[in-house]
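Structure, as structure tokens:
Right, chain A next:
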Amino acid sequence: MEFLSQVAAVAWKDLRVEFRSREILYTMTFFAAMVLLIFSFAFVTREGVVLPDVIPGILWVAVAFSGTLGLSRAFDRERESDTMRGLLLAPCSRTAIFLGKAIGIATFILIVEIVVVPMTAVLFGAPLFDHAVPLVLILILATIGYSVVGSVFAAMLLRTRSRDVLLPVVLYPILVPLLIAGTKATAALLEGAGDPTAVADLDAAYFWIKFLAVYDMIFIATALWTFESLVIE
Partner candidate 1 sequence: MRRLYTILSAGAVLGLAGPAVAQNPGDTPAPAAQADPATGSSNRARSSQSPAGGLAAVSGEDAAAAPARADGGTIPPAELKSACERALRDDAEWREALGRQLTGALLASLDQRVDDAEPDQPAKKRKLEPWVEQLSTEIERKIHQRENRAIQRNNNHVIMAYAALWALVLGFVVFMWNRQRALKAEIAQLQLEVEEAAADDE
Partner candidate 2 sequence: MKQAMYFVFAGISVLLFFYTIDLIFYGTPLDAGLYFNQKIFYYHVPQAFVLFLAVIVAGVASLLYIKRRDGRYDDVAEAAGEVAVLFGAMMLVSGSIWGKAAWGVWWQWDARLTTSLLLWMLMVGYMLVRKYGGPSADRLAAGLAIFGAVNIPLVYFSVKIWRTLHPEASVVPGLQGSMRTTFWLSVLLFQIVFVLLLIARVGQSRIQRQVREVRERALDAGLLD
């Protein structure tokens, strides 16, 4: 029981500190918006229209990159103010700290998604919200998976010199299935974007949602099982 209260304490602290300074939230959101704009230079055709099946790609790349930004910043902040040592000194297992941080980061990414997804819908005219329920499911499941795996590696990279460089190197190969699933699920939702008659390929979307759930479970289990021995000095 104490484990859960410790996880809650760390998560609550992270959220409270962030809502006071909002440093990560603003930077991540701005960065994600910038990624969207940069992609629009690449994909908006002369007539000002974006090919429909590129839109999920743009969305998920923006989320993935801004997530990495948020991840490394969240852990860097603990290291700079040396508060990480305060946490490590506390009588709680490293896994509790890691889970607390993961919950914090998941919340940050979700907040960024709340801004970025409507923005994509507006900028690229994608009817994302026709099927809001599956969309929200996809976003939540993907964010959970992302923050769990991301936190594991960000925590391990804490004291490494070249961590900002190594985090993407380490993280993206592992996140490939998640990004594929996210992109394909969103694409399935936008399937019938053109003509009103076509119904979006819902069962494909739900397949990918199940895939994301399996991905999350597998990596949460792996993280819980190996994290303690991965970070012990």
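Simple rule for what comes next: contacts are C-beta pairs under 8 Å (C-beta built on N, C-alpha and C of every residue); 3 or more make two chains touch, one makes a residue touch a chain; residues count from 1.
Picked so that all candidates are chains of the complex that A comes from, given by their letters.
Fair warning: this is a prediction, and the values are worked out from it, not measured in the lab.
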Numbered candidate touching chain A, per complex, among 1 or 2: 2
Chain A to candidate 2 touching residues, read off their complex: 149, 152-153, 156-157, 159-162, 165-166, 169-170, 173-174, 176-177, 180-181, 184, 207, 211, 214-215, 218-219, 222, 226, 229-231
